[in-house]
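Here is the structure we will look at.
The complex appears here without one of its protein chains, the remainder shown in place.
Labels run A and B following the written order; every chain starts at residue 1.
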Amino acid sequence: MAGVQFGWLVSYPKSGNTWMRMMLSSLMSGGGSVDINAIDSRIGIATFAEMDEFLGVESCELTREEIAIARPALHAAIAADHDEPLILRKVHDRYWRTPSGGAAFVPDISRGAVYLVRDPRDIAVSYSHHRGSEIDRMIGQMADDDVALASATLRGKEQLPQPLGSWNGHVLSWLDQTEIPTLAMRYEDMLSAPTACLAKVAMHLGIDTAEAHLHAAVVATGFDILSIQENASGFRERQTSAMAAFFRQGRSGGWREQLSAAQADRIVDRHGAVMARFGYL
Amino acid sequence: MSLPPAVGDGAPEIELRCSDIPQRLDAPAWSSPFIDIGTDGNVLMRLGQHTRFLIRGGREVIVDEGAAAHMPDVETFLVGAVSGVLLHQRNDLALHASCVAIDDRAVAFVGPSGRGKSTLAAFLAARGFALLTDDVCRIVFQRQHVCVVPGSCRLRLWPDAARALDHAPETLPTGRSGHPKRVLVLPVGSVDPVPLAAVIRLAIDTRLKTPSLSRLSGPASVMPVEDLLYRARLGRRLGRRIPLFQGLTRLAGLVPVFSLTRTGDMADLPGLVGLVASVMTGG
Partner (left out) sequence: MNSTLRFELDTPVRWHPEHIAGEVNGLVVVLGMSQGKHVGFDAMATHVWHRLEWTQTVSELCDGLAKDFDGDLVVIRQDVIDLLTQLQELKLVEIGVGDLSA
(Lines give C-alpha, C1' and ligand atoms only; values in the text may rest on other atoms or scores of the structure.)
Protein backbone atom coordinates (compact mmCIF):
# COMPACT_ATOMS: atom_id res chain seq x y z
CA MET A 1 0.00 0.00 0.00
CA ALA A 2 1.25 3.50 -0.77
CA GLY A 3 1.61 6.23 1.83
CA VAL A 4 2.30 3.92 4.76
CA GLN A 5 4.22 5.58 7.56
CA PHE A 6 6.01 4.49 10.70
CA GLY A 7 5.32 5.62 14.25
CA TRP A 8 8.57 4.96 16.11
CA LEU A 9 8.31 4.19 19.81
CA VAL A 10 11.81 4.94 20.97
CA SER A 11 13.59 4.63 24.26
CA TYR A 12 16.77 3.59 25.94
CA PRO A 13 16.03 0.15 27.44
CA LYS A 14 13.97 0.00 30.63
CA SER A 15 12.36 3.35 30.12
CA GLY A 16 8.73 2.37 29.75
CA ASN A 17 8.71 1.21 26.14
CA THR A 18 6.80 -1.99 26.79
CA TRP A 19 4.16 -0.23 28.82
CA MET A 20 3.70 2.47 26.16
CA ARG A 21 3.37 -0.14 23.44
CA MET A 22 0.77 -1.99 25.44
CA MET A 23 -1.21 1.18 26.03
CA LEU A 24 -1.14 2.01 22.34
CA SER A 25 -2.04 -1.51 21.35
CA SER A 26 -4.98 -1.43 23.73
CA LEU A 27 -6.00 2.01 22.50
CA MET A 28 -6.02 0.90 18.89
CA SER A 29 -8.37 -1.91 19.73
CA GLY A 30 -10.74 0.43 21.50
CA GLY A 31 -9.35 -0.05 24.99
CA GLY A 32 -9.40 -3.83 25.08
CA SER A 33 -7.10 -6.10 27.02
CA VAL A 34 -3.60 -6.75 25.75
CA ASP A 35 -1.78 -10.05 25.78
CA ILE A 36 1.58 -9.38 27.37
CA ASN A 37 3.26 -12.05 25.32
CA ALA A 38 1.92 -10.91 21.98
CA ILE A 39 3.12 -7.32 22.18
CA ASP A 40 6.54 -7.97 20.70
CA SER A 41 5.13 -9.50 17.57
CA ARG A 42 2.56 -6.74 17.18
CA ILE A 43 4.90 -3.80 17.79
CA GLY A 44 8.41 -5.18 17.59
CA ILE A 45 12.04 -4.64 16.81
CA ALA A 46 13.57 -5.18 13.37
CA THR A 47 14.79 -8.74 12.90
CA PHE A 48 17.03 -10.78 10.64
CA ALA A 49 13.93 -12.64 9.53
CA GLU A 50 12.41 -9.39 8.32
CA MET A 51 15.52 -8.51 6.40
CA ASP A 52 15.47 -11.97 4.81
CA GLU A 53 11.86 -11.68 3.82
CA PHE A 54 11.57 -8.05 2.80
CA LEU A 55 14.94 -7.61 1.08
CA GLY A 56 15.30 -11.14 -0.28
CA VAL A 57 18.75 -11.72 1.19
CA GLU A 58 20.41 -14.14 3.58
CA SER A 59 20.83 -11.44 6.16
CA CYS A 60 22.73 -13.58 8.62
CA GLU A 61 25.48 -13.76 6.00
CA LEU A 62 25.82 -9.99 5.90
CA THR A 63 28.48 -8.08 7.79
CA ARG A 64 27.43 -5.57 10.43
CA GLU A 65 28.22 -2.76 8.02
CA GLU A 66 26.13 -4.26 5.24
CA ILE A 67 23.21 -4.69 7.62
CA ALA A 68 23.51 -1.07 8.69
CA ILE A 69 23.65 0.16 5.10
CA ALA A 70 20.52 -1.82 4.30
CA ARG A 71 18.40 -0.55 7.22
CA PRO A 72 16.75 2.30 5.32
CA ALA A 73 15.84 -0.08 2.49
CA LEU A 74 14.42 -2.54 5.00
CA HIS A 75 12.16 0.09 6.48
CA ALA A 76 11.05 1.21 3.03
CA ALA A 77 10.27 -2.36 2.00
CA ILE A 78 8.27 -3.03 5.17
CA ALA A 79 6.24 0.10 4.57
CA ALA A 80 5.63 -0.74 0.92
CA ASP A 81 4.29 -4.15 1.87
CA HIS A 82 2.04 -3.02 4.72
CA ASP A 83 -1.70 -2.71 4.31
CA GLU A 84 -2.53 -0.16 6.98
CA PRO A 85 -1.52 3.49 7.02
CA LEU A 86 0.46 3.45 10.28
CA ILE A 87 3.06 0.94 11.46
CA LEU A 88 4.10 1.15 15.10
CA ARG A 89 7.58 -0.16 15.86
CA LYS A 90 9.67 -0.57 18.97
CA VAL A 91 13.10 1.07 18.76
CA HIS A 92 16.02 1.00 21.16
CA ASP A 93 18.52 2.33 18.63
CA ARG A 94 19.89 5.77 19.05
CA TYR A 95 19.20 7.94 16.01
CA TRP A 96 21.86 6.96 13.55
CA ARG A 97 22.92 7.24 9.92
CA THR A 98 24.32 4.68 7.57
CA PRO A 99 27.91 4.99 6.36
CA SER A 100 26.58 6.68 3.21
CA GLY A 101 24.84 9.32 5.33
CA GLY A 102 21.19 8.31 5.01
CA ALA A 103 19.06 8.16 8.14
CA ALA A 104 18.35 4.61 9.27
CA PHE A 105 14.84 5.64 10.26
CA VAL A 106 13.72 7.02 6.93
CA PRO A 107 12.12 10.44 7.41
CA ASP A 108 9.94 10.29 4.28
CA ILE A 109 8.06 7.29 5.62
CA SER A 110 7.98 8.37 9.26
CA ARG A 111 4.92 10.02 10.68
CA GLY A 112 6.64 10.71 13.97
CA ALA A 113 8.55 9.36 16.92
CA VAL A 114 7.74 9.21 20.60
CA TYR A 115 10.86 9.32 22.74
CA LEU A 116 10.47 8.07 26.30
CA VAL A 117 12.89 9.45 28.90
CA ARG A 118 13.39 8.05 32.37
CA ASP A 119 15.68 9.06 35.22
CA PRO A 120 18.88 7.16 34.42
CA ARG A 121 19.36 6.32 38.06
CA ASP A 122 16.12 4.36 38.02
CA ILE A 123 17.16 2.80 34.71
CA ALA A 124 20.42 1.57 36.24
CA VAL A 125 18.56 -0.09 39.06
CA SER A 126 15.76 -1.40 36.88
CA TYR A 127 18.02 -2.79 34.18
CA SER A 128 20.22 -4.65 36.59
CA HIS A 129 17.19 -6.42 38.05
CA HIS A 130 16.05 -7.26 34.54
CA ARG A 131 19.35 -8.94 33.74
CA GLY A 132 20.52 -9.85 37.20
CA SER A 133 23.76 -7.99 36.60
CA GLU A 134 25.79 -5.72 38.81
CA ILE A 135 24.59 -2.15 39.05
CA ASP A 136 28.10 -0.82 38.57
CA ARG A 137 28.42 -2.66 35.31
CA MET A 138 25.16 -1.16 34.11
CA ILE A 139 26.28 2.32 35.09
CA GLY A 140 29.40 1.73 33.03
CA GLN A 141 27.38 0.46 30.09
CA MET A 142 25.12 3.51 30.22
CA ALA A 143 28.21 5.70 29.96
CA ASP A 144 29.69 3.79 27.03
CA ASP A 145 29.46 5.56 23.67
CA ASP A 146 30.17 2.39 21.73
CA VAL A 147 27.74 -0.09 23.16
CA ALA A 148 25.11 -1.71 20.96
CA LEU A 149 22.35 -4.21 21.56
CA ALA A 150 22.18 -7.59 19.88
CA SER A 151 25.49 -7.12 18.17
CA ALA A 152 28.04 -9.20 20.08
CA THR A 153 29.66 -11.06 17.17
CA LEU A 154 26.43 -10.36 15.33
CA ARG A 155 24.92 -13.25 17.29
CA GLY A 156 21.86 -11.28 18.30
CA LYS A 157 19.60 -14.26 18.21
CA GLU A 158 16.83 -12.77 16.10
CA GLN A 159 17.12 -9.00 16.37
CA LEU A 160 19.23 -6.83 14.11
CA PRO A 161 22.11 -4.97 15.79
CA GLN A 162 20.93 -1.79 17.46
CA PRO A 163 23.47 0.98 18.11
CA LEU A 164 22.79 2.27 21.58
CA GLY A 165 25.66 4.42 22.85
CA SER A 166 25.56 6.23 26.15
CA TRP A 167 22.29 7.24 27.79
CA ASN A 168 22.67 10.97 27.33
CA GLY A 169 23.99 10.51 23.80
CA HIS A 170 20.95 8.36 23.07
CA VAL A 171 18.53 11.02 24.30
CA LEU A 172 20.21 13.82 22.42
CA SER A 173 20.50 11.85 19.20
CA TRP A 174 16.73 11.67 18.93
CA LEU A 175 15.87 15.07 20.36
CA ASP A 176 18.47 17.02 18.38
CA GLN A 177 17.53 15.62 14.98
CA THR A 178 15.01 17.57 12.95
CA GLU A 179 14.02 15.05 10.30
CA ILE A 180 11.37 13.13 12.23
CA PRO A 181 8.91 15.02 14.46
CA THR A 182 9.67 13.65 17.91
CA LEU A 183 7.58 13.97 21.04
CA ALA A 184 9.65 13.64 24.21
CA MET A 185 7.81 12.13 27.14
CA ARG A 186 8.97 11.45 30.66
CA TYR A 187 8.23 8.01 32.05
CA GLU A 188 7.56 9.67 35.40
CA ASP A 189 4.79 11.73 33.82
CA MET A 190 3.29 8.57 32.35
CA LEU A 191 3.14 7.21 35.89
CA SER A 192 1.44 10.24 37.35
CA ALA A 193 -0.86 11.10 34.44
CA PRO A 194 -1.14 8.15 32.09
CA THR A 195 -4.32 9.18 30.32
CA ALA A 196 -3.07 12.64 29.46
CA CYS A 197 0.23 11.21 28.24
CA LEU A 198 -1.43 8.59 26.11
CA ALA A 199 -3.65 11.29 24.60
CA LYS A 200 -0.60 13.35 23.68
CA VAL A 201 1.08 10.35 22.10
CA ALA A 202 -2.03 9.46 20.13
CA MET A 203 -2.35 13.01 18.84
CA HIS A 204 1.33 13.16 17.89
CA LEU A 205 1.05 9.93 15.92
CA GLY A 206 -2.25 10.86 14.33
CA ILE A 207 -4.18 8.06 15.99
CA ASP A 208 -7.90 8.76 16.22
CA THR A 209 -9.10 8.26 19.75
CA ALA A 210 -12.17 8.60 21.88
CA GLU A 211 -11.90 9.75 25.47
CA ALA A 212 -13.45 6.54 26.70
CA HIS A 213 -10.91 4.45 24.82
CA LEU A 214 -8.03 6.37 26.37
CA HIS A 215 -9.33 5.64 29.85
CA ALA A 216 -10.00 2.03 29.03
CA ALA A 217 -6.52 1.55 27.59
CA VAL A 218 -4.93 2.96 30.74
CA VAL A 219 -7.00 0.70 32.94
CA ALA A 220 -6.31 -2.35 30.79
CA THR A 221 -2.55 -1.81 31.08
CA GLY A 222 -2.24 -0.59 34.65
CA PHE A 223 0.64 -2.15 36.53
CA ASP A 224 -1.74 -4.15 38.71
CA ILE A 225 -3.29 -5.80 35.71
CA LEU A 226 0.00 -6.44 33.97
CA SER A 227 1.54 -7.89 37.13
CA ILE A 228 -1.37 -10.28 37.46
CA GLN A 229 -0.97 -11.32 33.85
CA GLU A 230 2.74 -11.76 34.28
CA ASN A 231 2.41 -13.95 37.34
CA ALA A 232 -0.24 -16.00 35.63
CA SER A 233 1.43 -16.52 32.32
CA GLY A 234 4.95 -15.26 32.66
CA PHE A 235 6.32 -12.55 30.42
CA ARG A 236 8.52 -13.55 27.56
CA GLU A 237 10.73 -10.45 27.55
CA ARG A 238 12.20 -11.23 30.94
CA GLN A 239 15.66 -12.67 30.48
CA THR A 240 16.75 -15.85 32.19
CA SER A 241 18.84 -14.28 34.93
CA ALA A 242 16.06 -11.96 36.13
CA MET A 243 15.61 -11.88 39.84
CA ALA A 244 12.51 -9.79 40.13
CA ALA A 245 9.20 -9.37 38.41
CA PHE A 246 9.50 -7.23 35.30
CA PHE A 247 7.09 -4.64 36.56
CA ARG A 248 8.35 -4.49 40.10
CA GLN A 249 10.57 -1.58 39.14
CA GLY A 250 7.64 0.31 37.68
CA ARG A 251 7.82 3.09 40.18
CA SER A 252 10.01 6.13 40.06
CA GLY A 253 12.54 7.29 42.61
CA GLY A 254 13.33 3.79 43.73
CA TRP A 255 16.98 4.49 43.02
CA ARG A 256 17.31 6.30 46.34
CA GLU A 257 17.02 2.99 48.14
CA GLN A 258 19.14 0.98 45.75
CA LEU A 259 22.07 3.14 44.68
CA SER A 260 24.93 4.20 46.86
CA ALA A 261 25.78 7.90 46.92
CA ALA A 262 28.88 7.13 44.86
CA GLN A 263 26.87 5.28 42.23
CA ALA A 264 24.33 8.06 41.96
CA ASP A 265 27.13 10.61 41.64
CA ARG A 266 28.74 8.65 38.82
CA ILE A 267 25.52 8.82 36.86
CA VAL A 268 24.98 12.50 37.50
CA ASP A 269 28.58 13.30 36.59
CA ARG A 270 28.20 11.62 33.24
CA HIS A 271 24.63 12.52 32.32
CA GLY A 272 23.84 15.58 34.43
CA ALA A 273 23.17 18.06 31.64
CA VAL A 274 20.44 15.97 30.06
CA MET A 275 19.08 14.98 33.46
CA ALA A 276 18.70 18.63 34.38
CA ARG A 277 16.96 19.31 31.08
CA PHE A 278 14.29 16.79 32.03
CA GLY A 279 13.92 17.91 35.60
CA TYR A 280 15.68 15.01 37.27
CA LEU A 281 18.05 17.21 39.23
CA MET B 1 34.59 -26.55 -5.03
CA SER B 2 32.39 -28.89 -3.07
CA LEU B 3 28.90 -28.53 -4.41
CA PRO B 4 26.03 -30.53 -3.00
CA PRO B 5 24.34 -33.22 -5.05
CA ALA B 6 22.45 -31.71 -7.95
CA VAL B 7 19.36 -29.82 -6.97
CA GLY B 8 17.55 -31.67 -9.72
CA ASP B 9 16.54 -35.29 -9.74
CA GLY B 10 19.81 -36.88 -10.64
CA ALA B 11 20.83 -35.84 -14.12
CA PRO B 12 22.64 -32.51 -14.15
CA GLU B 13 19.96 -29.91 -14.74
CA ILE B 14 21.68 -26.76 -13.56
CA GLU B 15 24.29 -25.09 -15.71
CA LEU B 16 26.82 -23.09 -13.76
CA ARG B 17 29.29 -20.79 -15.43
CA CYS B 18 31.32 -17.63 -15.03
CA SER B 19 30.70 -14.58 -17.14
CA ASP B 20 30.31 -10.84 -16.92
CA ILE B 21 27.06 -9.87 -15.25
CA PRO B 22 25.64 -6.36 -15.07
CA GLN B 23 25.27 -4.65 -11.69
CA ARG B 24 21.53 -4.57 -12.05
CA LEU B 25 18.71 -5.59 -14.36
CA ASP B 26 17.09 -3.04 -16.64
CA ALA B 27 13.57 -2.13 -15.55
CA PRO B 28 13.15 -4.88 -12.96
CA ALA B 29 9.67 -5.84 -11.77
CA TRP B 30 10.94 -5.60 -8.20
CA SER B 31 14.17 -4.57 -6.62
CA SER B 32 16.02 -4.38 -3.31
CA PRO B 33 19.67 -3.55 -2.60
CA PHE B 34 20.41 -7.26 -2.90
CA ILE B 35 18.13 -8.60 -5.56
CA ASP B 36 16.46 -7.62 -8.83
CA ILE B 37 13.58 -9.63 -10.20
CA GLY B 38 13.04 -9.22 -13.90
CA THR B 39 9.65 -9.22 -15.57
CA ASP B 40 10.74 -12.53 -17.12
CA GLY B 41 11.36 -14.08 -13.72
CA ASN B 42 15.13 -13.84 -14.00
CA VAL B 43 16.86 -12.96 -10.76
CA LEU B 44 20.05 -10.97 -10.20
CA MET B 45 21.55 -11.28 -6.73
CA ARG B 46 24.12 -8.87 -5.36
CA LEU B 47 25.93 -10.02 -2.26
CA GLY B 48 28.93 -8.07 -1.12
CA GLN B 49 31.18 -6.15 -3.44
CA HIS B 50 32.33 -8.99 -5.61
CA THR B 51 29.60 -11.53 -5.66
CA ARG B 52 26.83 -11.41 -8.21
CA PHE B 53 24.66 -14.15 -9.60
CA LEU B 54 22.26 -14.16 -12.49
CA ILE B 55 19.74 -16.96 -12.14
CA ARG B 56 17.58 -17.83 -15.08
CA GLY B 57 14.69 -20.18 -15.67
CA GLY B 58 15.58 -22.48 -12.82
CA ARG B 59 18.33 -23.93 -15.01
CA GLU B 60 21.13 -21.46 -15.37
CA VAL B 61 23.34 -19.81 -12.79
CA ILE B 62 25.90 -17.31 -13.99
CA VAL B 63 28.53 -16.17 -11.52
CA ASP B 64 30.17 -12.85 -12.16
CA GLU B 65 33.77 -13.03 -13.38
CA GLY B 66 34.94 -10.87 -10.50
CA ALA B 67 33.61 -13.37 -7.99
CA ALA B 68 35.86 -16.15 -9.20
CA ALA B 69 38.57 -14.96 -6.83
CA HIS B 70 36.30 -15.43 -3.83
CA MET B 71 35.17 -19.00 -4.16
CA PRO B 72 34.22 -19.57 -0.50
CA ASP B 73 31.79 -16.67 -0.77
CA VAL B 74 30.39 -18.00 -4.02
CA GLU B 75 29.96 -21.46 -2.56
CA THR B 76 28.19 -20.13 0.53
CA PHE B 77 25.61 -18.28 -1.50
CA LEU B 78 25.24 -20.95 -4.17
CA VAL B 79 24.07 -23.61 -1.76
CA GLY B 80 21.86 -21.17 0.13
CA ALA B 81 20.17 -18.19 -1.43
CA VAL B 82 20.85 -19.15 -5.06
CA SER B 83 19.47 -22.65 -4.70
CA GLY B 84 16.40 -21.16 -3.03
CA VAL B 85 15.78 -18.98 -6.07
CA LEU B 86 16.34 -21.93 -8.40
CA LEU B 87 13.75 -23.95 -6.55
CA HIS B 88 11.20 -21.16 -6.84
CA GLN B 89 11.89 -20.79 -10.54
CA ARG B 90 11.53 -24.56 -11.00
CA ASN B 91 8.17 -24.54 -9.23
CA ASP B 92 9.48 -26.67 -6.40
CA LEU B 93 8.39 -26.47 -2.78
CA ALA B 94 11.16 -25.44 -0.38
CA LEU B 95 10.88 -25.06 3.36
CA HIS B 96 13.08 -22.72 5.36
CA ALA B 97 14.47 -25.64 7.27
CA SER B 98 17.45 -27.69 8.27
CA CYS B 99 16.79 -31.37 8.09
CA VAL B 100 18.24 -34.56 9.57
CA ALA B 101 17.27 -38.19 9.22
CA ILE B 102 17.49 -41.40 11.16
CA ASP B 103 16.34 -44.89 10.16
CA ASP B 104 15.28 -43.58 6.76
CA ARG B 105 12.92 -40.99 8.23
CA ALA B 106 13.51 -37.26 8.09
CA VAL B 107 12.62 -34.45 10.44
CA ALA B 108 12.69 -30.82 9.31
CA PHE B 109 13.35 -27.95 11.72
CA VAL B 110 11.66 -24.84 10.36
CA GLY B 111 11.64 -21.24 11.44
CA PRO B 112 12.87 -17.75 10.72
CA SER B 113 16.55 -16.88 10.90
CA GLY B 114 18.03 -16.97 14.36
CA ARG B 115 15.89 -19.74 15.85
CA GLY B 116 18.69 -22.26 15.83
CA LYS B 117 17.87 -24.58 12.94
CA SER B 118 21.46 -25.15 11.87
CA THR B 119 22.72 -25.52 15.41
CA LEU B 120 20.13 -28.14 16.26
CA ALA B 121 20.73 -30.05 13.03
CA ALA B 122 24.47 -30.04 13.66
CA PHE B 123 23.96 -31.24 17.21
CA LEU B 124 21.81 -34.16 16.09
CA ALA B 125 24.15 -34.97 13.24
CA ALA B 126 26.86 -35.54 15.82
CA ARG B 127 24.60 -37.95 17.69
CA GLY B 128 23.59 -40.55 15.18
CA PHE B 129 21.41 -38.56 12.83
CA ALA B 130 22.36 -37.95 9.20
CA LEU B 131 22.33 -34.40 7.89
CA LEU B 132 20.15 -33.95 4.81
CA THR B 133 20.22 -30.21 4.28
CA ASP B 134 20.81 -26.82 5.89
CA ASP B 135 18.45 -23.85 5.53
CA VAL B 136 16.94 -24.72 2.14
CA CYS B 137 14.85 -27.88 2.29
CA ARG B 138 13.31 -29.14 -0.93
CA ILE B 139 10.10 -31.16 -0.63
CA VAL B 140 8.70 -33.56 -3.20
CA PHE B 141 5.54 -35.67 -3.20
CA GLN B 142 6.52 -39.02 -4.61
CA ARG B 143 5.94 -42.72 -4.11
CA GLN B 144 3.10 -42.12 -1.68
CA HIS B 145 5.32 -40.08 0.61
CA VAL B 146 6.22 -36.52 1.34
CA CYS B 147 9.98 -36.58 0.90
CA VAL B 148 12.97 -34.36 1.55
CA VAL B 149 15.48 -34.12 -1.28
CA PRO B 150 19.00 -33.91 0.15
CA GLY B 151 20.61 -30.52 -0.31
CA SER B 152 23.59 -28.75 1.15
CA CYS B 153 25.57 -30.42 3.91
CA ARG B 154 27.45 -27.27 4.75
CA LEU B 155 26.19 -26.03 8.12
CA ARG B 156 26.63 -22.34 8.81
CA LEU B 157 27.33 -21.80 12.49
CA TRP B 158 27.97 -18.80 14.69
CA PRO B 159 31.13 -19.13 16.79
CA ASP B 160 29.25 -19.73 20.05
CA ALA B 161 27.16 -22.44 18.42
CA ALA B 162 30.29 -24.07 17.04
CA ARG B 163 31.75 -24.13 20.54
CA ALA B 164 28.58 -25.62 21.96
CA LEU B 165 29.04 -28.38 19.40
CA ASP B 166 32.61 -29.04 20.56
CA HIS B 167 34.23 -27.40 17.57
CA ALA B 168 36.75 -24.66 18.19
CA PRO B 169 35.52 -22.02 15.73
CA GLU B 170 39.00 -21.07 14.59
CA THR B 171 39.57 -24.62 13.36
CA LEU B 172 36.62 -24.42 10.99
CA PRO B 173 36.74 -22.66 7.64
CA THR B 174 34.91 -19.37 7.32
CA GLY B 175 32.16 -19.30 4.78
CA ARG B 176 32.10 -15.74 3.63
CA SER B 177 35.33 -13.82 3.99
CA GLY B 178 35.23 -11.25 6.77
CA HIS B 179 32.18 -12.80 8.38
CA PRO B 180 32.30 -14.55 11.76
CA LYS B 181 30.12 -17.49 10.77
CA ARG B 182 31.92 -20.79 10.26
CA VAL B 183 31.26 -23.74 8.02
CA LEU B 184 30.91 -27.26 9.25
CA VAL B 185 30.90 -29.66 6.33
CA LEU B 186 29.37 -33.02 7.09
CA PRO B 187 29.12 -36.18 5.00
CA VAL B 188 26.15 -36.41 2.69
CA GLY B 189 23.44 -38.16 4.67
CA SER B 190 21.66 -39.63 1.69
CA VAL B 191 21.58 -39.40 -2.05
CA ASP B 192 17.95 -40.34 -2.44
CA PRO B 193 14.90 -38.48 -1.14
CA VAL B 194 13.95 -39.47 2.40
CA PRO B 195 10.35 -39.65 3.66
CA LEU B 196 9.51 -36.75 5.97
CA ALA B 197 8.19 -37.95 9.31
CA ALA B 198 7.68 -34.61 11.05
CA VAL B 199 8.01 -30.86 10.75
CA ILE B 200 9.17 -29.13 13.90
CA ARG B 201 8.70 -25.40 14.21
CA LEU B 202 11.33 -23.85 16.45
CA ALA B 203 10.54 -21.14 18.96
CA ILE B 204 12.44 -19.54 21.82
CA ASP B 205 11.02 -18.65 25.23
CA THR B 206 13.60 -17.51 27.73
CA ARG B 207 11.20 -18.12 30.63
CA LEU B 208 11.38 -21.86 30.15
CA LYS B 209 13.65 -24.02 32.25
CA THR B 210 13.48 -26.94 29.84
CA PRO B 211 12.40 -27.17 26.20
CA SER B 212 8.79 -27.98 25.51
CA LEU B 213 7.23 -29.83 22.61
CA SER B 214 3.61 -29.74 21.47
CA ARG B 215 1.66 -31.02 18.51
CA LEU B 216 0.04 -28.44 16.27
CA SER B 217 -3.06 -28.98 14.23
CA GLY B 218 -5.20 -27.27 11.65
CA PRO B 219 -4.38 -24.12 9.68
CA ALA B 220 -2.47 -22.63 12.62
CA SER B 221 0.13 -25.36 12.20
CA VAL B 222 1.32 -23.72 8.98
CA MET B 223 0.71 -20.07 9.69
CA PRO B 224 2.19 -17.65 9.16
CA VAL B 225 3.41 -19.35 6.02
CA GLU B 226 6.52 -17.14 6.02
CA ASP B 227 7.75 -19.08 9.04
CA LEU B 228 7.84 -22.34 7.10
CA LEU B 229 8.43 -21.51 3.46
CA TYR B 230 11.83 -20.53 2.13
CA ARG B 231 11.58 -16.83 1.21
CA ALA B 232 7.80 -16.81 0.83
CA ARG B 233 7.75 -13.21 -0.36
CA LEU B 234 10.38 -13.88 -2.97
CA GLY B 235 8.32 -16.81 -4.16
CA ARG B 236 5.28 -14.58 -4.27
CA ARG B 237 7.10 -12.06 -6.42
CA LEU B 238 8.02 -14.88 -8.76
CA GLY B 239 4.34 -15.67 -9.14
CA ARG B 240 4.32 -18.71 -6.88
CA ARG B 241 1.90 -17.72 -4.17
CA ILE B 242 -0.75 -20.30 -5.06
CA PRO B 243 1.40 -23.39 -5.58
CA LEU B 244 3.36 -22.59 -2.42
CA PHE B 245 0.14 -22.34 -0.46
CA GLN B 246 -1.21 -25.53 -1.96
CA GLY B 247 2.05 -27.39 -1.42
CA LEU B 248 2.25 -26.31 2.19
CA THR B 249 -1.32 -27.22 3.03
CA ARG B 250 -0.91 -30.53 1.26
CA LEU B 251 2.24 -31.23 3.28
CA ALA B 252 0.55 -30.30 6.55
CA GLY B 253 -2.28 -32.70 5.84
CA LEU B 254 0.17 -35.57 5.45
CA VAL B 255 2.97 -34.82 7.91
CA PRO B 256 2.52 -33.98 11.61
CA VAL B 257 3.66 -30.51 12.63
CA PHE B 258 5.05 -29.76 16.07
CA SER B 259 6.18 -26.73 17.97
CA LEU B 260 9.44 -27.06 19.88
CA THR B 261 10.11 -24.18 22.22
CA ARG B 262 13.66 -23.90 23.42
CA THR B 263 15.01 -21.95 26.34
CA GLY B 264 17.45 -19.89 24.28
CA ASP B 265 20.29 -21.36 26.29
CA MET B 266 22.38 -23.82 24.32
CA ALA B 267 22.70 -25.95 27.42
CA ASP B 268 19.26 -27.29 26.56
CA LEU B 269 20.56 -29.03 23.42
CA PRO B 270 21.13 -32.45 25.01
CA GLY B 271 17.52 -32.58 26.21
CA LEU B 272 16.34 -32.06 22.68
CA VAL B 273 17.65 -35.37 21.38
CA GLY B 274 15.05 -37.29 23.35
CA LEU B 275 12.25 -34.95 22.34
CA VAL B 276 13.11 -35.25 18.66
CA ALA B 277 13.41 -39.02 18.93
CA SER B 278 9.97 -39.18 20.53
CA VAL B 279 8.54 -37.28 17.60
CA MET B 280 10.16 -39.69 15.15
CA THR B 281 8.86 -42.80 16.80
CA GLY B 282 5.48 -41.38 17.74
CA GLY B 283 4.65 -40.81 14.09
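One rule holds for everything that comes next: a residue touches a chain if its C-beta (ideal position, glycine included) is under 8 Å from a C-beta of that chain, and two chains touch if they have at least 3 such contacts.
Small disclaimer: the values here were computed from a predicted structure and weren't measured.
Across the entire complex, contacts from the unshown chain go to B. Considering the whole complex, the residue from B:Gly128, B:Gly178 or B:Gly253 that touches the absent chain is B:Gly253. In the full complex, subunit B touches the hidden chain at residues 217-225, 236, 241-242, 245-246, 249-250, 252-253.
We adopt the following convention: only the chains that are shown with their structure count from here on.
The mean-CA centres of subunit A and subunit B are about 33 angstrom from one another, to the nearest whole unit.
Contact residues of subunit B toward subunit A in the complex are 32-35, 45, 47-48, 76-77, 80-81, 112-115, 135, 156, 158-161, 175-176, 178-181, 204-207, 226, 231-234, 237, 263-265. Against subunit B, the residues of subunit A that register as touching in their complex are 47-49, 52-63, 66, 69-70, 73, 77, 81, 153-159, 234-236, 238-240.
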